[in-house]
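With one protein chain withheld, the remaining protein chains of the complex are depicted in position.
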C-alpha cells in the first residue's frame, strides 16, 4: 500500500490541532488556517508552527477585530482587510497568470480573498471588477488579455450568471464562485450556486458560496499541473 | 362599494364549476380552462359553456391522449400538440407584437404555450429559439426587430440566465418564464426561478415555472393597457 | 451584429466599479446604486459620477446610519427614511399614474421604496395602505380610481394573497412584491413568494422578496412602453 | 394515573395490526383505515374486525383498482370513487351542518374525501365548489347559508388563498386544507400550506396537504364538542 | 351580493392603517394589533382607535423595550412580559374553559401568549406545563380535568410530539402550536410543524410556528360557536 | 501506521466491483450488497464471490421482479418478499435479542428489512407491530419483555413520534428509523427524520429514511460489542 | 398495563417545570437541564431540585455570561467554558472507555460537550482532535487504542466525512455528530448531517447537529447496556 508511505512523518501535534506538515508534498497546497471560529491564541499557535516548519503561513476568514492583536504577536505578518487574509511569507513566483473577475462591487471581498491567496501562492493575478451581465460591453471591452490565464476565477452573487457567459467566450477553464450577495430569493448565495451548477455552458467547476480560497486553491492546482 | 356591482351577474353554475362569465369585462382576460387533472367530460362541459357564452374558449395543459376524443366532441376545436392547448375561436386582432424567446430547444413546449395563447388573444408573435447565453451571438444577430414588441416573454431552463441578458439590452418589459428543463441542481426549474427573481438587471416580471400561459396573460394585459 | 454598436461608448471605469452610463438609452432605466454592502465612500463616488454624467442619481437600501454623512457629502441629496432611498434630482414627469397597494402596515417600507422610485422616475403614485384580505371592504371601497393606472404594484407579506384578489378585479397589469413580513412558516417571505407565483389569477408578474425597486422598474418599463 | 385505566381492554391484535377498539370512547373518533400502501388482504382483515366490533368501518385512500375486489369481499361496502373512501355502515345522524368549500374543480377529490367522511360520521354537509378568489362574487353570492355550520372545511391548492378570505367573513371556525393542485412553485401543495399557516386572518386550523380526512375529523370533534 | 352589505361601514382610516372596526361582528374576533415591526407611535394610534371604538384593544409581539413607554402613553394598559401582550380592557366572561398545555419550560412564552389572549377574550384557562413525552406520567397524572375544556391548545417545540399523544387521549379538539424551541434539525420549529401536520392521530388543527395568538383565536371561535 | 496493515490483502477485484473481503474482520459486519440500481448479473457476480469467500452473502433492496431469476441462478438463496432481502447462509447465533418495533402497518417493509438482517446476523428478534402513539396502551401492554434486548430498532413514519416515547420508557439503546410513510408535509420521511433528530428524549441514534438495514447494522455492532 | 406502575411517584412539580425524578430508574439517564432559553432563576431552581433529589445535576447550553452568577448561587458547581456545561457532582465510575474524535479544531466545543457529559456519567474518555480526512495519516497513526472503547463519538462539520471513514475501520459502534461548522453550502450543519445519514459505511447512529449531549447519552446507554 503506497499512500501511507507517502504520508509518513506527516503531522505536528500541537494539542488542539494536528498540523499536516506533509500536505504541500502530497497535494501541492500547503495547509492553510481556516480562522473562522478559532481564538487568536489558536491562530497564533498554528501559524507559528506552519511558518517555523515551512517558511510560509496563511490564514483566511480572520476577523478585522483580531487583526491588530495578531499583527502585534506575529512579526512580519500582513493583513488584507478586504480579503480578511493573514499572511507570513510568500511562495516563489510561478510565472502563471490567473484571472479574477467579479460581477458587482459587492462581490469584491470574495474576489479579493481569491486574488490575495493566488498572489501568496506566487501567481500573477489579472483583475476585472463590476462586469456583470446587465451591461455586457463592460466585460467584452478588454476580455482578450484574459486568454493568457491558466484559469479564470469568476465571482458572482444574485443570479450568478457571469460564469456562464464567460465560459461561452473562452478556452480557459472557468472556476465559478457564488457569493451571498443579494436578498430574498437569492437565499444567501443559493440562487447563484444553483445557477452555476446548472449552467448551459459546460466545463465550469463550482466551489462553495463565498469560497474565494477554494477557488484559488483549484486554480493553483490547475496552474501547477501544466 | 363598487367592485361587487361590477361583478354582478357574474357566473354560470354548471355543477362542478362556477364559470366566471364576467371575467373579460373585469380583467381583460377571459376565463381559461386549466385542464390538468380534469376529466374529458369536465373539459367539454366547461369549454362548451364558455364558447356558448362568449364565442371563445381556450384550455391549457390538455393531455395529448385526450386530444382525439376532445376534437371529436368539440366541433371546430384546434389542438396544438407542442403547446398542449385546445382552442375554439380566436379573439380579434390587436395589432400588437409580443416577442417570445427561448434559450434552448428543450424549452420549446413552454414557449409554444405562450405563443399559442398570445395568438389566440389576437397578437402577432415574434419568435426566437435557441438563443442561450453559451453563444450570445445567436441572440444579438437579429435582436433589433424585437424592440417593436410591447413585451418580451423570455423562456429559459437550467441556470435561467437569458432574461437578465435580454433585460440589459432593451426598453421592452421582460417577462421571465423559468422552465423545468435541466437536471440535478436545476431542481425542476428552481435554479432558473431563483436566478430570474435575483436578476441584477431590474424590471423583470417573473411567472411560475413552465407557466407559458401566465406569461402570455401578463404580456396581454401590458399590451392592451397602452 | 447590432447590439454591440448600441452599447458603444458605454461605461465609466472608476476603479471599484464600471458605471454603465449607456443604460438609460438601452433599457429606459438609469443605472441605480444598490447600496447594501457598499461603503459610504463607494456610494458617494458612484452617485457623484452618475449625477455628473446624467443629472440624476438614485441609491436604494441605504442604511439610516449612513444618511447624515451622505447628506453632508452630497449637496442636494434627499434621503427617504422609510424607503431607505437617496436621491439626487428627479427625472421629468411622465404623466403616467402607477398604483402602489400594500396589505398591512408592516409592509410599508417596501411599498415606500417602490413609490419613492416611481416618483423619482417621474410618475404619479396612487397609494392604498392596509387593504389586506382579512377585511376586503377596505380594498373595494375606493378601488375604481386605480383603473386609471398603467400598472399596480401590490405589496404583501404573510400569505401574500392580495395580488391574486386584485388581479381578479382589474385590467391593469399587477406586479406582485412579496415581503419578508411574518414569522414561522412565512419563512422570511417565501410563503408570500410561492403564493404569488402560484396565483390562480393569471397575469401577475412577480419580483424578488422585499424588492420594491424591482417592482418600480418593471412598472416604469410598462408605463413608458405605451 | 387515570388515562391507562380508561384505555384498558383497548385493542384487538390481528397479527399485522393492533386495532384500537377503544378509540371512539376515548377520542370521539373511530379508528379509520389508512389504506395507502396496504394490501387488499390487510384492508379486508382490518375493516372486517372494525365492523364486527362496532358496526362501522371506514377506509380512506383506497385505490380504484382495488375497489371491485374489495366490494366483492366485503358485503354491503360502498366505494366513493372520487373520494376514494370505502365504507361499511354510517354513524347516527348528529344534526350538525358542516360546510365544505373548494377553490377549484381540481380540488374536488380532496373536498369529496372530507364530505364523504363527514357524512359517514352523521353530519349534514353544505357544499360550495369553484369559488376561488379570482372571482370573489362566486363565493359571496350564497355565503350566508354557511353561517349555520359548526365548521367550514375550506380546500384550496395553488396559492391557497380561499381560507384567508373566508375566515375574514364569518364567525364559524375555518379548517384549511391545502391541496397538491398546481405546478412549479406550488411545490405539490407547499405554497398553499405555507399561505394557510401564515394567513393574516386569525383563527384558522390547518391540516396536512390533501388531508380531507383530517379536516373532517377535526370538524367532527368541534361539532360534537358543543 | 350579500357580503358587502354585511361589511358596510366597516373601517376607520387612520392614515397608516385602515382599522377593521366591523371585524368582531363579522368574525367573532376583534381586530388585534400585530406589533412586530410597528413603531410605538403606530401601536399607540391603533390601540387608541380600537379602544375608543369598542372598549377593548389588544396587541401581540410587543417588544419589552417598548413596554414602559407604551404603558406611560396608554392609561390603564397591562403588559404581560412573558406573553409580550399589551391589553386595554377585557371582553366579558364566556364561561368556557380552554386548556393550554406545553411540552417544555422553554415553550412557555408561546403558551403564555395563547393563555393571555384567551383570558382577554373572557375564557377560563387550564394550564399544564412541562408535560413532554419523555416522561408521559407527568401528562396523564391529572389529565381528566382537561376533558371539560372546549379546546386544548398544545404547544411543543423540538420534535413536536405532544399534540399527537394528547389527541389520542381525548374527545376535545386539539390545536397544535409548534415552537421554534430546539436547534439543528429542529430548524426553528419546522420539525415540530411537520410532525404536527403529519400526525397519526387525526383531528388536529395546526397553526403557525410560535403562533400562540392564532391558536387562541381558533380556540375562541370553536368555543363561542357552540 | 497501523490501519493499512490491518487492511492488507483486503479485496477481490471482479471488474465492476472491488469486494471488501476484509470487512468482517475490521468492522464486525460483512460486506452486504446494496442491490438498488444493480443488474441481476451484477448481483449474482457479487453474491457468488462473497459466498465463495466467506460462506455468507446478503443483498438488500432486491426488486421482486428480479427474485425468480436470482433464485434460479443462486442455488440455496432465500428471498424475503416484504423485506426485499436475498440471503445465502446465516451467521452463527449470537444469543442476543434485539427488539424491532413499528408504529403502523405501512411501516412493515422497513421493519422487516431490519428484522431479516438481524436474523441473518444470528440474533433473536422481538417484534411489536402497530404500536403507534395514537393508542399508547398498545405499546405498554407487553413492553417489559423488550427490556432484555441489546437494542431496540423503532420504525415510524408520519410524525415519527414512537422512538421518543420508547426512549422515555427504557434503558435499552433506541435506534430510530424514519420511514417514507405518510403524504404531504410528511415529505417522504423528512418529518419523521427531523422529529427523531430533534427528540426531547436523549440517547437516540437515527439512521437514514427507510434504512432498515442500517439500523440492523448498528444494533449488531452494539450487540456484539458487549 | 405495566408502564404506568413503573412511572408511579415520578415527578416533582416546581411550578414552571415537572421534574422527572424517576428518569434514571426508567432510562438509565438522569434528567439533564437544557439551559438554552431558560433564565438563571429557572436553571438554579431546576438544578437545586435535581441535586437535592439525587445528588447529581447537570445542565447543558449554559451561556458563559450566566456562569459567574450561577457559580455564586450553586455552591460546588463546576462550569466547563468550552463545553458550556454546568455540573453538580459526578456519577460513579463505570470503568468503560468511550472515544471522542473530532475532525477539526472548530468542532471542539461540540466534542467537549460530549466528553464532559461522558465524564460526568462516570466514563473514561479517549480524545482525538483534528483528524479530518484531508490528512488521513493523522487519524490512523494511533487509532488502535480506540478499539477498546464501547462506542466512538465522531464529531465533524463541513462535509461530515469522518464518521464514514472511522466506521470502515472498526468494530466499535460509531455515533456521528454533525456540527454547524462551515459556511455556504454547509448550511449550518445540514451538509454534514445528510452525509452522515447517507453514509456508505453501515452501522452509524446519527444525532442532531451540534448535539454533543445526545451523542454522549447514546454512548452511555450503549456502554451500560453491556
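We call the chains A, B, C, D, E, F and G, going by the order they appear; numbering starts again at 1 in every chain.
Note that a contact is a pair of C-beta atoms (placed from the backbone, for glycine too) under 8 Å apart; a residue touches a chain by one contact, two chains touch by 3 or more.
Just so it is clear, the structure is predicted and the values come from calculations on it, not from any experiment.
Q: Which candidate, G:10, G:37 or G:184, sits in contact with the chain we can't see?
A: Spelled out, the listed residue whose C-beta touches the missing chain is G:184.
Q: Touching the absent chain: which residues on subunit A qualify?
A: 1-4, 6, 23, 26-29, 32, 137, 139-141, 143-144, 150-151, 167-175, 193, 197-198, 201-209, 213-214, 217-218, 220-222, 224-226
Q: Write the list of subunit G residues that the hidden chain touches.
A: Residues 103-104, 132-136, 158-161, 164-165, 167-168, 182, 184-187, 190-202 of subunit G touch the chain that is not shown.
Q: On subunit F, what residues meet the omitted chain?
A: So the residues of subunit F touching the unseen chain are 3-4, 7-8, 10-11, 15-20, 22-23, 31, 34, 36-38, 42, 46, 178, 180, 188-189, 193, 208-211.
Assume only the chains that are shown with their structure count from here on.
Q: State the chain with the largest centre-to-centre distance from subunit C, centres being mean CA positions.
A: Ranked by distance of C-alpha centres from subunit C, the top chain is F.
Q: Could you grab the centroid distance between subunit F and subunit G? Build each centroid from C-alpha atoms only and quote it in angstrom.
A: From the centre of subunit F to the centre of subunit G is 25 Å.
Q: Quick one: subunit A and subunit B, Cα centre-to-centre, how many Å?
A: Those two chain centres are 44 Å apart.
Q: For subunit G, what residues touch not just one other chain but two or more?
A: Counting only residues that touch two or more other chains, subunit G contributes 1, 3-4, 7-8, 23, 137, 140-141, 193, 208-209.
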